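All protein chains but one are shown at their positions in the complex.
So that you can tell them apart, the chains are marked A, B and C in the order they are listed, and the count of residues begins at 1 in each.
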Amino acid sequence: MIRVVILGQGMVACHLMVGVERIRRGEIGKYGIPLAKFKLPYDVDDIVFIASYDVDPAKVGKTVYEVCKSLVSDTLPVPETLKSIIVREGIHQGSLHGLVENPLGLERKYGLWEAVERIVDEWKKLRPDVFVNIITTEPAKPFYTIEKLREAIKNGSRDVSASHVYAYAAALYAMDVGKGIAFINAIPSPLANDPAVVELFEETNSIVLGDDGATGATPLTADLLEHMAERNRGVEFVVQFNIGGNTDFLSLTIPERNKMKEYTKSSIVEDILGYNPPTYIKPTGYLEPLGDKKYVAMHLEYITFNELRDSLFISARINDSPALAGLLVDLIRLGKIAVEKGYKGTIYEINAFYMKKPGPINAKSVAKIVAYYKLIDWLKRNNVIIQ
Amino acid sequence: MIRVVILGQGMVACHLMVGVERIRRGEIGKYGIPLAKFKLPYDVDDIVFIASYDVDPAKVGKTVYEVCKSLVSDTLPVPETLKSIIVREGIHQGSLHGLVENPLGLERKYGLWEAVERIVDEWKKLRPDVFVNIITTEPAKPFYTIEKLREAIKNGSRDVSASHVYAYAAALYAMDVGKGIAFINAIPSPLANDPAVVELFEETNSIVLGDDGATGATPLTADLLEHMAERNRGVEFVVQFNIGGNTDFLSLTIPERNKMKEYTKSSIVEDILGYNPPTYIKPTGYLEPLGDKKYVAMHLEYITFNELRDSLFISARINDSPALAGLLVDLIRLGKIAVEKGYKGTIYEINAFYMKKPGPINAKSVAKIVAYYKLIDWLKRNNVIIQ
Amino acid sequence: MIRVVILGQGMVACHLMVGVERIRRGEIGKYGIPLAKFKLPYDVDDIVFIASYDVDPAKVGKTVYEVCKSLVSDTLPVPETLKSIIVREGIHQGSLHGLVENPLGLERKYGLWEAVERIVDEWKKLRPDVFVNIITTEPAKPFYTIEKLREAIKNGSRDVSASHVYAYAAALYAMDVGKGIAFINAIPSPLANDPAVVELFEETNSIVLGDDGATGATPLTADLLEHMAERNRGVEFVVQFNIGGNTDFLSLTIPERNKMKEYTKSSIVEDILGYNPPTYIKPTGYLEPLGDKKYVAMHLEYITFNELRDSLFISARINDSPALAGLLVDLIRLGKIAVEKGYKGTIYEINAFYMKKPGPINAKSVAKIVAYYKLIDWLKRNNVIIQ
Partner (left out) sequence: MIRVVILGQGMVACHLMVGVERIRRGEIGKYGIPLAKFKLPYDVDDIVFIASYDVDPAKVGKTVYEVCKSLVSDTLPVPETLKSIIVREGIHQGSLHGLVENPLGLERKYGLWEAVERIVDEWKKLRPDVFVNIITTEPAKPFYTIEKLREAIKNGSRDVSASHVYAYAAALYAMDVGKGIAFINAIPSPLANDPAVVELFEETNSIVLGDDGATGATPLTADLLEHMAERNRGVEFVVQFNIGGNTDFLSLTIPERNKMKEYTKSSIVEDILGYNPPTYIKPTGYLEPLGDKKYVAMHLEYITFNELRDSLFISARINDSPALAGLLVDLIRLGKIAVEKGYKGTIYEINAFYMKKPGPINAKSVAKIVAYYKLIDWLKRNNVIIQ
């Protein structure tokens, strides 16, 4: 059994919790879970959600069932078993400015340091193994040293992202109970890319996996560019538009959040091609009726043999949240397994496939297809899968 | 220096010969040549074309310069150096029925066996190292044993494809001069997939690479399917239309030729996904003004986590002939290198990346991205590239 | 009230009958019915289906409810009121060869002439006002004179299409009861384009509207070409692929049926542009999982000012049957109204908007947007709509 705490009860959390429950009941297949075809030490059934945190006053105090009913019931049946989990009040560090009116937040009532202590106390009772960070995209920056991170939290600074606070709390909890944990960071905030966080997790025999779950159009773009690179085609430019109607896209209409995404999206191009053609790759807008099924439009041109030009146009409608939820089913299991196998800090081989900005800091992006085979190798070497 | 004989002076041959010459002069970059970024024992400059064969009365007796002027001068400058090669009369075995009126063909004048002897005599004077088979797509089937193939040629049977005849002649030539050669088969006729041909080449210390050069939409489809398979997405169907205005598409409007293509195109889907969703993948039609730049339209849908459905649409305009010509620049060099390193028969690691239907027979199709890294491994193991 | 007989209980019939019933109940809006925004003498509620004919042994004798349950219940709720209509045995004239095994058909039991008489007798009891011909696409050709048509039916010739037989029977019925009827031909068989049929309907104070309901990609292509023509852009070529998974696409895999479609689809290009660029416009294939929601891929290029070239690519997923059903809701009403207003023969102004091959014979195709405004004018001139 893997005991999981959810941080951020949004659409991804609902897809994850609903999907795992439906798989447990045999209602649906294991589509969208990359390693579903392999036998792992933990199966999907072994995942148990024990708590969920949020700061939206419309969610805190409600059951996960109620929250998911309002978020995903247009596309999914929500199982009644989710009535047993009540959304708890977490922290936000101002990250919902402009998105949620009057957010709650333990740090408001108790100050940041006491808020952390209260959360750690809750976890000591709940005994989680894995934390999944899927709060809304927020402005965030790395701290580089444990000291600076600790000091900022002690001082109650507003410059510490909510993700950093949660990760710090998880490390404290791990230290207190003397047992390593896994922290999965599926949003762009730099955790696996912050040496401060990675070092902190090493010290507590824990693992942080991140950053920014590799879903949507970016992994597809990465694999297309690899396809071009292998044939030595000269990519002249890449345009990739993304528009959706979920909270994530709404939050990206606020400029500083958009920049968080742009950063991770453009870095892949040069890493894969070896040069840097002009690109326009970014979340472009918000349009409510698209819902969670975003529209992606892509166009690129490249130089082929004899310097002639080819043109490629892609149009897609892609469900955003379930794609990430499917990856999380693997990451939760791999996080737990890795801790048990004695790994600590972060693990590039896992991050490289599942993350847009794989930690540790300065690690190279590779095409996901390449990363996949390196992941499979790593899993075999560590006897996680037998084939 | 690598001495090359061209079989089939069509658009691909012109792109290959013009492109190599322009690279030699430094007029253009090495785009579209997959291994151009590595240092190989032979560079592009080392390729020398010494002869070319065709059966079209409008081509035989003309210079390669004249033929290429009429075929590709709308998109390429044709170098005057190509005036030094005169197109020779080859054989066709009826393969141009419905495409070229009154084709020539040595087998008509001399019977098939004497035609083969005459060609082998020419080659003994020309001393080629590598043969490149890029005749028009033709109906063809494997012979399985050397005896059956030899007998059919001796009897002058019309059931032997022109590709088989040329391959057989190349093996005879290799035996006569006591030196292995490389035969590159870039069309669908089964040579590397015919045990008869592979065995014949083993006996003569030669190499056959094939079949059906992996250009156009099929490798892209393969890599897209691999992308889906790695995420355990359930592909529901794949549609891929292709329409172009070159001779290859014209020839495919004749039903039995179209079947040759359909065979190699559909086999990849199951090999990569592990199951066989309904597909419609085939050359769809001929439309003259599209010229060599074909239009490809693709659509697929897949099941993601929580059994929701995503949709993908691709539209592309792709230059057909230069894409294949770029691969041939590698294949010519790899063929020569492999013979020198003592390889014989066929080499799966090379075929898997460069061919749609990689020999030997019953070899599995894999995504090209996977095949690429296996190729690079093979090249390193054999000290062909150092990195 | 308009009493309607359905000929061919396929997907279009089910969409029509289910949709009208759901509108009657106020369950859905009047989307897809072009004239829904105008007040006509007959509203959608006035349409009453009184009988349905088919020859598929899996349908005849079943209720329309049962048939529609098996055909459209994946996308639509089928109202129980459709249990009151039982599918009757019609005629097929061999038109289901290769599609339905052992089709029934009154002409088999009674010979063609007696079959017609029996059907007419049934209609005399049922008293229909409007007939809707939506049988499967069949090979068919015009007869030009009433005599030839009558003789062929009297002789029980297999060269008379089922559509011609039904239209002839409808005219006989109209004559017998001394009251004009409307016959809507939504399939490619030439009825409104056959002077024999038009004359026959004139003689019986009746109206035939046809041929081939203008749904799917063709009207869109027509409007796009008109867009180009109005700007004097030089269209260089048009490619339009269509693939679907319903019976209509399955039937088109049989070559002679495909030709019926190709004919009506290509004729529009020259009529609109005034010249005839190379085109490839045809139903391309059948792929079961696409169902009734076909995939359309379109590509065209045109010359703009200063002789530069622009490129356009369209990808679409379009529900085939409901689009036609929506048009039929108008056509049923317009047919009845036109007969009441004393029109007879056929009416170009109606056909031009609703049909791909508008009758009478040799009438010009115009862009649908142009035809629409001519239709509105006609409706106003005839006081059908007041605005």
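One rule holds in what follows: a residue touches a chain if its C-beta (ideal position, glycine included) is under 8 Å from a C-beta of that chain, and two chains touch if they have at least 3 such contacts.
These numbers were taken from a predicted model, which means no experiment stands behind them.
Asker: Which of C:3, C:30, C:150 or C:344 sits in contact with the chain that's absent?
Answerer: Result: among the candidates, C:30 touches the missing chain.
Asker: Among C:3, C:22 or C:150, which one touches the chain that has been omitted from the display?
Answerer: With C:3, C:22 or C:150 as choices, the missing chain is touched by C:22.
Asker: Of the residues C:322, C:335 or C:359, which one touches the chain left out of the display?
Answerer: Reading the full complex, the residue touching the unseen chain is C:322.
Asker: Considering the complete complex, identify which of C:2, C:367 or C:384 is in touch with the unshown chain.
Answerer: Going through C:2, C:367 or C:384 one by one, C:367 is the residue touching the chain not shown.
Asker: Going by the contact rule already stated, which one of C:50, C:177 or C:303 would touch the omitted chain in the full complex?
Answerer: C:303
Asker: If the hidden chain were put back, which residues of subunit A would touch it?
Answerer: Residue positions of subunit A that touch the missing chain: 236-237, 239, 241, 243, 277-280, 284-290, 295, 297, 299, 301, 311, 313, 315, 317.
Asker: So which bits of subunit C touch the chain we can't see?
Answerer: Those residues of subunit C that touch the unshown chain are 15, 18-19, 22, 28-37, 75-76, 219-220, 223-224, 226-227, 230-234, 274, 293, 303-319, 322-323, 325-326, 329, 367-370, 372-373.
Everything below uses one rule, namely that only the chains that are shown with their structure count from here on.
Asker: Superimpose the Cα trace of subunit A on the Cα trace of subunit B, which carries the same sequence, then give the rotation angle to the nearest 5°.
Answerer: Between subunit A and subunit B, the superposition angle is 180 degrees.
Asker: Does the subunit B and subunit C pair touch with the same residues on each side or with different residues, judged by whether over half of the numbers are shared?
Answerer: Subunit B vs subunit C: same; shared/all numbers exceeds half.
Asker: Could you put a whole-Å number on the gap between the CA centroids of subunit A and subunit C?
Answerer: 52
Asker: Taking the mean of the C-alpha atoms as each chain's centre, how many Å separate subunit A from subunit B?
Answerer: So the centroids are 44 Å from each other.
Asker: Can you work out the whole-Å distance between the CA centroids of subunit B and subunit C?
Answerer: Between these chains, centre-to-centre, one finds 47 Å.
Asker: Counting only residues that touch at least two other chains, what does the list for subunit A look like?
Answerer: Within subunit A, the residues that touch at least two other chains are 311, 313, 315.
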